[in-house]
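Comments concern the structure below.
A single protein chain has been omitted from the complex, and every remaining protein chain is retained in its original position.
Moving on to chain A:
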Amino acid sequence: MHTPHSRSVGGGNAPFWLVCQTAIKHQKKKKKKKKRKSTVNSKMHRTVPSLPLAPSMKVKLINAGFQVASDLTDMRPLQLCKEAGISQEEAVEVLQVLRDDGQPHQQRAATESLTALDLLHQEQALGSIVTFCSALDDALGGGVPVGKTTEICGSPGVGKTQLCMQLAVDVQIPVCFGGLGGKALYIDTEGSFLVQRVADMAEAAVQHCTLLAEDTEQRQALEELTVEKILSNLFLVRCHDYVELLAEVYLLPDFLSEHPEVRLVVIDSIAFPFRHDFEDLSQRTRLLNGLAQQLIQLATQHSLAVVLTNQMTTRVSNGQSKLVPALGESWGHAATQRLILHWEGLRRLASLYKSPSQMEATIQYQITVQGFRDAPDEPRTTPDSSAVSSPSGNHSKRPRMEDLS
């Protein structure tokens, strides 16, 4: 690229510095041209088959000779209509799709970019939902984070539903007490949501806040915080199979626009409807992936925390059977954070198994009459390398340095 320009400037005899100067000028000009087109380039080179149009439409456009999106930009609707043999409304639709490129989101991302500092401010502003178990809150970095999906796996009876119900109550703690003051949506697929228990937890949370109230603002907020209000702000949906669950998730954007104060969506559990109705496991994987993507999109767009509950399944390998999280290996990538609850003798332990920002840790908790709380022993927050055995024999997890020592 460098050489042809230098030839045009002075043949083979021009002084080197002049050649370089001119070449650099040419390059700069080229770069400038590139910059102007950079936002438009990606759109213009897009081929027609990749546009989000109906297949029959794409076939007609290709037959009329339009290969790339840039061929279509300067067309007028009537002209396009005649050349491609499509109706006038369809021509307008095609041109509109080109202008938005299907997703205004994508275009915005091409022009603006977020710096990590902006993200840091955003993340700090989003906050997290406390679990009332201080050890777990420390391990999670404050609580269940808003704007991310968290998966809770565990054996039966270990406390997944209890933790979800506790979070649904805790998200409503007023802002002046350090909570989010938001509402919650609980999607129940198993039938384990029993309202008497939530009422107990709500009562205990109100009492906890009463003990903490110091100034007038907090006391005022406390007057409005009653068990009745907490239960009214907890929306409940009961899904019986995976179709109802998928339908509910497709309708979530509309629901969240109507109720913008919702800060938590719980799906308890996501495993049950997907574990027994599928012969075609690849279809199940596709649906689960689509679901995971929709949920993370909702979490970021509407600033809410999404909590999913998963079950455990027995995997037999080399004659030994181990308990691993259900729904397959590929589901392990779906959630941002993964928490595994397990039994060890008489104790209940929670292990943070996957997190982009927190260290792996195992802590003990217990379920009391008031709900999800710390265990009476010293809460452990350091990563456990000694006696606690690996919770689920997850072969794909490579051992950490602490485990090896």
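Everything below uses one rule, namely that a residue touches a chain if its C-beta (ideal position, glycine included) is under 8 Å from a C-beta of that chain, and two chains touch if they have at least 3 such contacts; residues count from 1.
Everything that follows uses one rule, which is that contacts and distances are computed from a predicted model.
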Legend entry - Protein that the absent chain corresponds to, by UniProt name, given "V-type proton ATPase subunit a", "Integrator complex subunit 9", "Translation initiation factor eIF2B subunit gamma" or "DNA repair protein RAD51 homolog 2": "DNA repair protein RAD51 homolog 2"
Inset, instruction - Could you tell me which of A:I62, A:M75, A:L236 or A:I296 touches the chain that is not displayed? - result: A:L236
Inset, instruction - Could you tell which one of A:S134, A:T300, A:T313 or A:Q358 touches the chain left off the display? - result: A:T313
Legend entry - Touching the absent chain when the full complex is considered, from A:D71, A:E93 or A:E123: A:E93
Inset, instruction - With the missing chain put back, which residues of chain A would touch it? List them for me. - result: 52-57, 93, 97, 102, 155-158, 161-162, 185-186, 190-199, 228, 231-244, 246-248, 250-251, 254-255, 271-273, 275-277, 283, 286-287, 290, 311-314, 316, 323, 343, 345-348, 366-369
